[in-house]
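The complex appears here without one of its protein chains, the remainder shown in place.
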Amino acid sequence: MNLFDALTALLLVLLAWRCLIVPDLFRSIVLFVVFGLLLALTWARLDAPDLALAEAAIGAGVLGVLLLGTWRALGSPRRGETPSSSLPAGLRVLSAAGSAVLAGALAYGLHLLPGTGDGAGTLALETLPLPATGQPVTAVLLDFRSYDTLLETAVLLMAVVGTWLARSPLLDALSSEDATAHTPVMPVLMRLFAPVLLVTGAYLVWAGAYTPGGAFQGGAVLAAAGVLLALGRRLGTAPDAGWLLRLLLVLGVLVFIGAGLLLMPAQNAFMAYPERWAGLIMHLVEYTLAVSIALSLLLLFTGRPGLRGISG
Amino acid sequence: MTEMLPVLAVFLPLLAGVILFLSGPGPGGLWALGGIVLSAAPSLLLVRQVAVMGTIEHLMGGWSVPLGIRLMADGLSALMILLTAVVGVLVSIHALGLFDRRDAASRQFWVLWPLLWGALNALFLSADLFNAYVTLELVTLAAIPLVLLAGSARAVSAALRYLILALFGSMLYLAGVALIYGLTGVLDMQLAGERLAGGGWVVNLAAALMVTGLLVKAAIVPFHLWLPDAHGSAPAPVSALLSALVVKAAVYLLLRLWSGPLLEPLSQPSVAWLLAGLGVAAILYGSVQALRQPRLKLVVAYSTVAQLGYMLLLFPMAGLLAWQGVIYHGVAHGVAKAALFLAAGNILYQIGHDRIVDLRGSGTVLAVSFGTFAIAGISIMGLPPSGGFLGKWLLLQATLGAGAWWLALVILAGGLLAAGYVFRVLRAAFQLPDSDAEGMEPPVRHIGPLMRWPALVLALLGIALGFAGEPLLALLGDMPGGAG
Partner (left out) sequence: MMGLDVYAIAAAVLVGLGFHGLITQPHPLKRLLAVNVVGNGVFLALIVLARRLPDGPDPIPHAMVLTGIVIAVSATAFGLALVRRQARDAEERDD
């Protein structure tokens, strides 16, 4: 415990507080993105580099773009000051008191927890040399608790379908009104950064087995390349997804389920892989998942089922 | 084969959803039908095997607990999976008539619904605290887009409110899971339960967070505000699935935690009575609101708020009778409520509105739909012979056995109020038009047999449940973990 940690923790709380309290929506969003970035730094500091990457790429990055885009798309009367609370003052005080009790109880509860943990975590670190992946978090995600990971990719698919059903495509709303694509900087940015992002994303996916990174972090960076291309008008939306796009969107889930189900009769357990093939299968799962995740995140941004390339 | 069934019950519906997603636009009632069969078959086989062999377990990835995730199908899981399959198949048939796969939006029903089915089965089979969080999110995020199929501005607002509250509820639940992991170092429900024995302040806090989160998700008063809007504005098959199955998912997890890792904190008399008090409030408030609603679907939606309240009466009773009564009530309500929503949807579809004051005289024209409504109403009111009666009867015996006669009075009052809101609708419908002014207008649209009969079959099943107590309660078995 030192001054640096105390200041970081204090700053996190202050940023969150300002983010929720400022009336101006734009500033609120910017504060939230800064909060996310500081959170990523905090997690790197707390020995969680994988999560720092994920928070920076997905939490602050992808979500930041979506938040700012949504702010632009809201239309002038709704994007300015948000109405302050309509709750009567008494209820607001009550809510503040309740929140303080909640925070106090949680802090006290965390304080009371035993200082060492003995259980699944220790076991995971001990078992680690066994599975095909060397990185502890990757081993948990793709092996010990791969079932959670599989279900979570289904959540992503549901969010994409839900976004289509909301019928409020973000990219179309942005390109109909704004001029980002016409600023001279945009094409340069795009030419410069899109390839860099593609390479970085691919590296993160590949390296995930051995160093921090993985399908989610890499996929998010790949999606960022796509977002850049879309903002630079190299990618546009289409009303319907072609079969290839649909296939790529669910490829990760299909490979994951397929490998699990096909090998189940021989292995007597779902998602248990024979030792010789385990490494190969997990890599295949990781690469295909990254593709599906990247596309899903990109479609959450564009907001319509189809994509089309625009030459120019 | 047997130990594969829990996996298949989760992944064949998910696979069906993915395949229907891939199959793209175009006609394809047959594709949808195939998806239904693929989803229902492993569920029914699993239920049969549980009935024959008792609890079935599967260790995911072959990793034993606490490292891996355990799936467990016991009597309670099997009963919920059976409810999902039966309601699911019949609602699907109704939906085959309503949602045309050629329409871009309707097509997504056939993607989201199998995914929701798989997610529900995954939740009912989960024996892991964190995995239960993931499956709960899966259920929520499959369910909310379905509300949007109505396409109305009202549905969009309802979906957004539902999403924000559901997300908050699951974060509270996750905070509780974090504390439990901090205490025990494990996520498996049974292991965590063993290590939590003895309780303590942190266990109480974790229980409070998890239970509050689940109450928000289950729309228990005072967290009910999103439910009537969402369930009232969604298309009929979606409302049926939400009311019969999705809100039950959160209540199921609550019962699972009570009968497992959180038994001690939730059995303290003050907590048990607080939860039962919320249940009483839900029963009375929901029923009174249902009596006052101007629209048919809102009556049915508020009735769900009320009927969920009965499930919280379990906590202070805590005997086998109460356990059986509460779960039987949940199953019977699921079947009857699905029938009510499909019938209400058919009425809305045929006459173009569901304003109760303007239903006058429509009962004779739409005899099947209102007949379905009346039959399903018998189970909701808890009149014999019906599943609703059996559930409430067991619960009444439990309350009287525990000397809580005033809870018995609440149960009876809830039944009377339910009779009030069901008869209010029927009276409006079967009232003869004023003098000879104008007869009842002919229906705006006609419904086909696919939409007409599943509702009636569900309503009749609600009655049949009154006679099926023995095999179903045998399937349910004793309380898990020897609770109570």
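Going by the order they are written in, the chains are A and B; count residues from 1 in each one.
As a convention for this text, a contact is a pair of C-beta atoms (placed from the backbone, for glycine too) under 8 Å apart; a residue touches a chain by one contact, two chains touch by 3 or more.
Source: prediction; values computed, not measured.
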Review point. Which of these touches the unseen chain: A:201, A:218, A:260 or A:303?
Key: A:303
Practice item. Can you work out which residue in B:30, B:153 or B:357 touches the chain that's missing from view? Key: B:153
Check your understanding: In the complete assembly, which of B:11, B:63, B:130 or B:421 touches the absent chain?
Key -> B:130
Review point. Of B:11, B:63 or B:181, which sits in contact with the chain we cannot see?
Key: B:181
Exercise for review: Based on the whole complex, identify which of A:124, A:250 or A:295 touches the chain you can't see.
Suggested key: A:124
Practice item. Mind listing the subunit B residues that contact the chain we can't see here? Key: 130, 134, 137, 140-141, 144-145, 153, 156-157, 159-160, 163-164, 167-168, 171-172, 174-175, 178, 181-182, 187
Exercise for review: Would you write out the residues of subunit A that touch the absent chain, in ascending order?
Suggested key: 1, 5-6, 9-10, 12-13, 16-17, 19-21, 25, 28-29, 32, 35-36, 39, 42-43, 46-48, 50-51, 54-55, 58-59, 62-63, 66-67, 70-71, 73-75, 78, 82-83, 85-87, 92, 95-96, 98-100, 102-107, 110-117, 120-122, 124-125, 136-137, 139-141, 145, 148-149, 152, 155-156, 158-159, 162-163, 166-168, 170, 173, 216, 300-301, 303
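The rule is short, and it goes like this: only the chains that are shown with their structure count from here on.
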Check your understanding: What residues of subunit B sit close enough to touch subunit A in their complex?
Key -> 3-4, 7, 11, 14-15, 18, 21-22, 24-25, 58-63, 66-69, 104-105, 108, 111-112, 115, 118-119, 122, 130-131, 134-135, 137-138, 141-142, 144-145, 148-149, 156, 175, 179, 181-187, 200-202, 205-206
Study note, to complete from the structure: In the complex, subunit A touches subunit B at residues 105-106, 108-110, 112-114, 117-124, 127, 143-148, 151-152, 154-155, 157-159, 161-162, 164-166, 239-241, 243, 246-247, 249-250, 253-254, 257, 260-261, 264-265, 267-272
